[in-house]
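Take this structure first; my questions come after.
Only one protein chain is missing; all other protein chains are in place.
Here the chain labels run A and B in written order, and each chain numbers its own residues starting at 1.
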Amino acid sequence: MPISENDVTRVARLARLRVTEAEIPQYQAGLDGILDLVAQLHESVTDDIEPMAHPQDISLRLREDQVTEDDERDLFQECAPAVESGLYLVPRVIE
Amino acid sequence: MLHLLSLKALRERLQKREVSSVELTKHFIDRIARFSDLNAFISVDEEGALAGAENADKRLNKKESGNLTGIPIAHKDIFCTKRLRTTCGSKMLSGFTAPYDATVVERLANAGCVTIGKTNMDEFAMGSSNETSFFGNVKNPWHTSRVPGGSSGGSAASVAARLIPAATGTDTGGSIRQPAAFCGLTGLKPSYGRVSRYGMIAFASSLDQGGPLTRSAEDSAIMFNAMGGFDPKDSTSIERPVPSVNELLDLDLRGLRLGLPTEFFDSSVDTAVLGSVREALQILEKRGAQLVDVSLPNSAAGIPCYYVIAPAEASSNLSRFDGVRFGHRSEQADSLLDLYECSRAEGFGEEVKRRILIGTYVLSAGYYDAYYLKAQKIRRVISDDFKKAFEKCDVIVGPTTPSTAFKIGEKTQDPVSMYLNDIFTNTVNLAGLPSLSLPVGLDGAGLPIGMQLIGRFMDETSLIGTAHQFQLETDWHERCPEDFS
Partner (left out) sequence: MEWECVIGLEVHVQLKTKSKIFSGASTTFGADANTQACGVDIGLPGVLPVMNREAVMMAARFGIAIGGTINEISVFARKNYFYPDLPKGYQISQFEIPVVEGGQLEIQTANGPRTIRITRAHLEEDAGKSLHEDFHGLTGIDLNRAGTPLLEVVSEPDLRSPEEAVAYLKKLHTLVRTLKICDGNMQEGSFRCDANVSVRPKGEAQLGTRAELKNINSFRFVERAIYFEIDRQIGVIEDGGSVVQETRLYDPDKDLTRSMRGKEEAHDYRYFPDPDLPPLMITKKELDAIRSAMPELPDTKLTRLVSSYELSNDDAALLAADSDLAKFFEDAVRTANGESRLIANWILGDLSSALNRESLSISESPVSPEMLGQLINRIKDNTISGKIAKQVFGDLWQGKGQVDDIIQNQGLTQITDTDAISKAVDDVITAFPSQVNQVRAGEEKVIGFLVGQVMKATSGKANPQAVNNLIKSKLSS
C-alpha cells in the first residue's frame, strides 16, 4: 500500500474534509486504487517536454480598468447561511 | 406526437403557428411528470416555463422570433440559473439558487428557448453513470436497469425518452459523449474555449466544456450555434464567431480523410460496438470519405494523465464550498476548522471526496513533480499525437465507449473500473479538441452504440457535417426507446 493512514489524514486535513477513523481504510483503499491506475505515468519518458497547463495556445486577454459591478450585496447574501450587518459570520478566528 | 419532432420541425410548426409554445411546453411538462421514474430531472419550473412560453407565443405572433423561439429545453444542473436552484447534483448546493444566469443559459434564452427545468447529473460532474448524484441515479430509457452514462446522464435520458427536444450538458472527460452513446443521441463537445464556461460550475477548468445533447446532428448544429461564441467574461473564451447552422451542416464527404487509430480498435472493445462502427465507416466511405490508418501511440496514458489533472484542478475548484457564503453549513461548527471540515464532509458525496483527496495528494509537497507535473508533460505528448495524426487525416473516428450501457450498480464498488469508461474520450479533453458522438447501431440487448468523431481544434464543422451526412443515409438517430415513442 503506497498510501498510508497518515497520508489520508494529512491530505484530508489539507482539503478540510473530516474523515473519521472508521472511514480511513475505505479512503485509503480508494486512493490506492487510483494511484495504482495512474502509476503508468511513471513509465513514459518525458525529458525535455514542456508541461501543458492549457489546451489552447493563447495569451491572457486583458480588460480595461473600469468599474462595471454594482452593489448586489443583498442578492448575494440571500443564499448565505449566516450574515449580520452585511458581514459573513464564521466561528471566532484566533490570531 | 409533438415529442417526436426535431428542433427544425418544431420551429417550423411554431412559426407557422400550427402549434403554440404553451401547448408544446405543457406537452413536455406532462411527459416529464409521466416518466418521473427515470429521475432525469432535479427541478422542473412549470410556472416559469409557461410564462416563458406565453411570452414566446406573443413574439411568434408578431414574427419577432429568433431561431429557437418557443422551443422548450432543459439545462444540466451545473449551469447557474437565477430562477431555479442549481445543485450540481450535490447536497452541498441542494438549497442554492444562483444570483445570476450562466452565459449559456442567457444565450439560449436570448435565442428564444423556454427553460423547463434542470437535469440530474453525477455530483459535480464526477462520474460516468449518474450514480453519484445526491438526487439518486437516473435510469436509461432504453433499458431501465441500465445506467444512462454520465455525468450528463439526466440530460441524455430526458432527450432520449423524448421528455425534452434538446438539453445542455458538460464534458470534462466524456460527460456529453458517453451518455450520448449510451442513450442513442448526438452529443457534441466543442473545442475548448468555444462555449463560455461562465456560470458553469467548474469541475476541472482546463478540461470542462459545455455542449448540446440532441437527437440529430442537425439539432446539434442549431443548439451549438446558439450556445457558443466569444464571451468576455471567460478568459479562455476564443474570439471567433461560431459558424452558421448551414455552414455546420453543409459538408461534402468526398475526399474527407477519416483516420482510424489502431489503438481505438483493439480487443478491449465489445465486438458489437466494433461491428457497428465498422458498418458506419463503410457508409461514410460509400459517400466518398477516405479511410486511413493513424496512430495515437500514447492514448493509453490518457486515463492516468486525466485522473491526475482533473482531480488536481477539482480539489482547488471545490475549495470555495466551505459553508461560509453559500451552500451547506454544518450544524456542528463550534470552531472554524469544524465549520470547514464538517460542512464539506457532510455536503460532498463519497466520489467527490475521493477525487478531492487524490487531487490534493498529487499537488502536495513532495508529489507535485512525480504526479502533477508529469501528467502535464504527458498531456503535451498526447496533444502532439493528435497533431501528428491530423497531418494524415481530417477527422479521427472510433467507438465512443468500449461497451454499451452497463447495469446500475455494476461498477459502483470499483471506482477504477468506472474510470476506464472514459478511455476513448478523455484524451480529447486533454488536447482541447472538438468531438462528437453519434448513434450507429444497437447491440444484441437493444442498447445503443456510439461512434466518436474527433476534429482539429475549432473544426466542429467537419464533425457535425460528417454526422449529418451519415444521418441523411441512416435512421439510427430516429430510433426511440420502445416505451417512450
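By definition in this document, a contact is a pair of C-beta atoms (placed from the backbone, for glycine too) under 8 Å apart; a residue touches a chain by one contact, two chains touch by 3 or more.
Small disclaimer: the values here were computed from a predicted structure and weren't measured.
Undergrad: Of the chains that are displayed, which are in contact with the missing one across the whole complex?
TA: The omitted chain makes contact with A, B across the full complex.
Undergrad: May I ask which residue of B:Thr144, B:Ser295, B:Ser364 or B:Thr474 touches the chain that does not appear here?
TA: Residue touching the absent chain, from the options given: B:Ser364.
Undergrad: In the complete assembly, which of B:Asp322, B:Glu351, B:Asp385 or B:Asp422 touches the absent chain?
TA: In the complete complex, the chain left out is touched by residue B:Asp322.
Undergrad: Touching the hidden chain in the full complex, which residues of chain A are there? Just list them.
TA: Output for chain A: 10, 13-14, 16, 53-54, 56, 58-69, 71-73, 76-77, 82, 84-95.
Undergrad: Mind pulling the chain B residues that touch the left-out chain?
TA: 79-80, 86, 88, 93, 96, 98-100, 102, 197-202, 204-206, 232-236, 312-313, 315-316, 319-322, 324-326, 336, 340, 360, 363-365, 368, 372
By our rule, only the chains that are shown with their structure count from here on.
Undergrad: In whole angstrom, how far does the Cα centroid of chain A sit from the Cα centroid of chain B?
TA: 23
Undergrad: Under the stated contact criterion, what part of chain B meets chain A in this complex?
TA: Where chain B meets chain A, its residues are 95-99, 192-193, 206-207, 232, 235-236, 238-239, 298, 300-301, 303-305, 307-308, 311, 315, 319, 322-327, 329, 333-342, 344-345, 348, 353-354, 356-358, 360-362, 364, 370-371, 373-381, 383, 414-416, 419, 429-432, 457.
Undergrad: Show me the residue ranges of chain A that touch chain B in the complex, using the header's touch definition.
TA: Spelled out, the residues of chain A in touch with chain B are 3, 7-8, 10-12, 14-19, 27, 30-31, 33-42, 44, 46, 49-56, 58, 60-61, 63, 72, 75-76, 78-82, 88, 90-93.
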